[in-house]
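Let me give you the structure first, and then I'll get to my questions.
Missing here: one protein chain of the complex. Every other protein chain is in place.
Order of writing sets the labels: A, B and C. Residues in every chain begin at 1.
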């Protein structure tokens, strides 16, 4: 399955990039395929792989924080693989001219 | 922590209430405190309790479906309990007149 | 259409209830049907009614804040009305015993 998640620390001011960087390092170390963009991180894996990864990010952030919000969106399709790139390509084929950046 | 989730089955037509009812029965059987509303289900528990419950809902729905989308929002605050009611009450105290329904 | 939204102010500490109360007062004054729960506010209306209401909440909060996050989920179904209660009832009819609280 393919999963987008973002973690919002509260009580640390308006800039969150320090915490997002921590999350990215944990995601990168997991070895799972991922893509980081301006509104979250997309990871591909099975349920336990991805959910344990997000739990690990949460556990590490909560060592220093009192409250976090986490947003998770899952797209679970039987038998589908390599979807971080694949979903984009299947749309791009249908768009009249090449506009995907 | 307090968690809102909703599961969207694809490929089953525009009416989803049959699947939502299945989810509610699974949530109810878990024994965790919950509240069901028009846009999702709110559950309170620790990480493993809540995530295993959502996984169970997903596993049961995916027996008959090819693709589902799941939306999960977590509010994780150290030491906080009874927040399904508590968060509403703490806002209500601040509202000038009683408007919470 | 039926819309759930929540506004998260950043840079104001871990307690957000003061800001949520402001939002509820604005929603209540709009006259639109709404329901407030622990993870957001559900409003029913047409596109412009609901979006102008959320914009108003955002404009008022941004007078005093530097950054907010807003989460909006829309369920738009042709011809459907009274869905804040109606969606819950249509699920409840399918649940084997009365468990909706």
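The definition used in the following text is that contacts are C-beta pairs under 8 Å (C-beta built on N, C-alpha and C of every residue); 3 or more make two chains touch, one makes a residue touch a chain.
Keep in mind it's a predicted model, so treat the numbers as computed, not measured.
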Chains on display which the left-out chain touches in the complete complex: A, B, C
Absent-chain interface as seen on chain C, which is shown: 47, 51, 55, 58, 62, 66-78
Residues in chain A touching the chain absent from view: 2, 4, 14, 17-18, 20-21, 24-25, 28, 34-40, 42, 71, 73, 75, 77, 83-88, 90-91, 93-96, 99-101
Residues of chain B in contact with the chain not shown: 8, 10-11, 13-14, 16, 66-67, 69, 71
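Please note the rule applied: only the chains that are shown with their structure count from here on.
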Chain A-chain C separation of Cα centroids, rounded to whole Å: 25
Residue list for chain C, restricted to those that touch at least two other chains: 14, 71
